[in-house]
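Quick one: structure below, then a few questions.
A single protein chain has been removed from this complex, and every other one stays in its place.
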Amino acid sequence: MSDLNCVNMSGHGVLERTEFILSSPIDIAVERILRLPDIPAAVDSYRAVGVTTRIVLDGGARTLWIDPEGTVSPVGETNPTIPGGNNEMAGTDGSRWPVPDITVELSGEDLLALADGRLTVLRAITASRLGARGPIFAAIGVAHSFTRL
Amino acid sequence: MTISIRPDLDDLHTLPKAHRDPVRLLGEFARDRIAPTAEARDRAPIGTVDWDLVTEAQDLGGLRMGLPEGMGGLGLGAEALGRVLEEFAAADPGFALILGATGLFQTPLVLAGDERLAAEYLMPFLGDEPLLACNAVAEELNGTDLVLAQNAPYATDMTTATERGDHYVLSGKKKYITNAPVARYATVMANIAGHPGSTGLTCFVVDLAWDGVQRGATHDKVGYRTAPAGELVFNDVEVPKENVVGDVLGGWDLNTTQGNICRVTCAAIATGLARHSLERALRWVTERRQSGRLLFEHQMTARKIADMAAAVESARALWVNAARTVDTTLPVPAYEPAIAKMVADRAAVDNANTAMSLIGAQAFQRDDEMERILRDSFGPRIYEGSPEALAMTVTDLLCLEDERR
Partner (left out) sequence: MTALALERLAAAGSGVGFARVERALTGEPAYLGSGLDGSLTLTVRGDHLPTRYREALGAFRFAQYLRLGWIDPHLAAAEGRYTDRPAHDPRRDLHTLVIDRADGRLAGYVGLARPERFGLEADYDLRVDVELAPQTPRGHLWEAKRLVRRVGMGHGQLARNAPWWALLALTRTVTGLRERGELAAMIGDGAPDGSPAMLALLDYDVRTITARPRAGNRTGLYGPMWRQETAAVPFHAVPHPRQEPLLEDLERFLALGRTGSVRELLRAKGHPHA
């Protein structure tokens, strides 16, 4: 469902934040993550963790890939059951991706809430809103970097 | 060559490389320094802490095992921590608890990632002065009512936190708190005033040197006597709002998460106890003869030894499995840790019982180490979920859909 809340009109009636017109929370969340490399506090925090991360939003509706340097790439739907004998996993779009160090799963709304300070990482963990596979303290470190987006 | 029931501390290949040396050193410390002196600590006056050995443990990282490596801690995960605490428990479970309870204070702050709280309350553990801490949850009237979230409305006379300007004022009393008589800091679970029972549970960091904090009675426990335990009394203690760990009213979720993590290491401690009984029994049955044969050559004895060994190995397999799951899964799993603790707690008691039956009159002497092991074996089932509480957790997970839990 479209979310018009982020549209901001100037006095002249010109839309100032056109990228948010008719965007859903998950789209906005993806937008925020894509900005990671451009936000020093966030990317420094992410790099300190030193991992390759697969981010799964809204149960797989959107998936992104972040390398250890903080470069973010959107992925087509990934099928992790495809054999990774050469340490790769395949997207159904045919793209090949190395197996991530960690997979982090959360909703787009929760990612925005982390970034906006409405949700703490601790609450995300203890209220089971943050899922992860892989070393959990690395996943928690990645989640902390999202609070700086 | 016989099989050893003790893990090989030189073979820790399942642990991250950076954790192997610290785990080995702490394990050797437990075997070589803690075990030989356990009896003396057990007989010491209540509340006595062996600060020399605590300092040695500190130097090896024993009081910062769970702190992140980047901060100067050992950064141990659940499996590595379990390896260490199984060794300490096989030597002296009270000492394991001293270290573990300090870790329980640190865990919420590590999870919260609050830099200011870390700078104020975790930084001191990096120094050379041995500092102990505690996690103050249990109360006189509230035990399982602070373990099972569904019991929260029934908690009675909870320690209360009343909002007042930029502070909360804490009033109440905690009981059965490991390290309470000597701890410097505590994470205190208190109920926000106005919320029934413990439904408003919130976690506060309290400096136990603050005005209004009083050390109550030190408990004269049946076992785990190396670890001092006692009461903490909060007489209108002013706690700054910034000392809330996580969210106000977030205490139950935190308590449950921490409990699930902690059950793994509790299972490791119980496994250590079960192993200690077996070690004592093995020494007996391989030395004593009856009817011209060594005891272990008698079939009934052989059966008992085998059952004890199976109990230790299965308890260990379960806590290791739970640890690996906890180390690599969010949300923090509840099922594997509960199962592991249920089995290990039972193994501790059963193995002590079986060892007593094998060793007989000798084990019934005050000066035989089985006397202490027997008392200690009943410890694990008391904290972080009794067998009954664990059973309810396991059954709910097996039978109830998520929304009904």
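In order of appearance the chains are A and B, and numbering begins at 1 in each one.
Just so we're on the same page, a residue touches a chain if its C-beta (ideal position, glycine included) is under 8 Å from a C-beta of that chain, and two chains touch if they have at least 3 such contacts.
Just so we're clear, the structure is a prediction, and the values are computed from it rather than from any experiment.
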*Chains still shown that are in contact with the chain withheld from the display*: B
_Contact residue for the chain not shown (choose from B:E28, B:E120, B:D307 or B:E371)_ = B:E120
*Based on the whole complex, identify which of B:D166, B:D211 or B:D367 touches the chain you can't see.*
B:D166
*Contact set of chain B toward the excluded chain (per top definition)*: 59, 64, 69-73, 115-116, 118-121, 123-124, 126-129, 166, 207, 240, 242
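Please note the rule applied: only the chains that are shown with their structure count from here on.
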_On a C-alpha centroid basis, what's the spacing between chain A and chain B, in Å?_
36
*In the complex, chain A residues that touch chain B*: 48, 120-123, 125-128, 130-137, 139-140, 144
*In the complex with chain A, residue positions of chain B that touch it*: 68, 70, 75, 77, 108, 111-113, 245-247, 250, 253-254, 256-257, 326-332
